[in-house]
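Heads up, one of the protein chains got dropped from this complex, but the rest are sitting where they should.
This part shows chain A:
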Amino acid sequence: MTDLSNRKPETGAFFSRDRLWHPPGLTPGYKTSVLRSPQKALLSLDGTVSEITGPVFGHSILGELDNDLIHNFAKPGESAIGERIIVHGRVLDERARPVARALLEFWQANAGGRYRHKKESYLAPLDPNFGGCGRTITDADGHYAFRTVKPGPYPWPNGVNDWRPAHIHFSVFGHGFAQRLITQMYFEGDPMIWKCPIVQTIPDRAAIEQLVAALDWGNTIPMDARAYKFDIVLRGRRSTLFENRMEGN
């Protein structure tokens, strides 16, 4: 895609990550983390060109139905079963600037809480018209939108009786490899959010609330689909005005 603005690309290093805001690696309530979390201190590295650059994806990679999970796996003339919703919002950075051309990829269970995956064993049925993946790229103002069905909650093997609240997984690319992020979106009003061991890996209640999408009545389409608004924030970039001259800059 051609960027029509004459703004110079930003090349500052990123704000350091607030690791007290993110979940720590070791969270025994989420059992799988116990053997998969590093135990030694991370090595701090302020961004070099290897971290502040990153791949950027053009709109040309997108197919017409990539952001329509109701139809992108369905047989012609059919559609996925479930509550029809639109999820939309903006990708911003910590300086509240829109992140244009951010690639978002999302995946989810079907309306019954079942994933289309060979390792999935929940007894809820597959929907032959639902694959569960989609993607889109933000516009110049950082906006994105996609259409899907609301995923169902499902049980998972952790505690004897643990259930995941309804959620959609998001993978986000900003403009630098250091901004790479995977997170999950939850739904306003779901009482199961506060019972979930994976949600509880996040220490700060405000950080959890930032992952809960609000029902957006204004953008709900009458007789068609309710809307949920979910903004995503990526790490901010330091202004290069204050940087010592870097090689090649």
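Following the convention adopted for this analysis, contacts are C-beta pairs under 8 Å (C-beta built on N, C-alpha and C of every residue); 3 or more make two chains touch, one makes a residue touch a chain; residues count from 1.
As a working rule, contacts and distances are computed from a predicted model.
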Identity of the absent chain, which is to be given by its UniProt protein name, from "Multiple sugar transport system permease protein", "ABC transporter ATP-binding protein", "Protocatechuate 3,4-dioxygenase alpha subunit" or "ATP synthase subunit b": "Protocatechuate 3,4-dioxygenase alpha subunit"
Sole contact to the chain not displayed, among A:82, A:113 or A:236: A:236
Residues in chain A touching the chain absent from view: 3, 9-11, 15-19, 21-25, 27, 30, 32-40, 42-57, 61, 63, 65-66, 72-73, 92-96, 105-107, 115-120, 131-135, 169, 171, 175-178, 180-184, 198-199, 201-202, 204, 206-208, 210-211, 232-236, 246-249
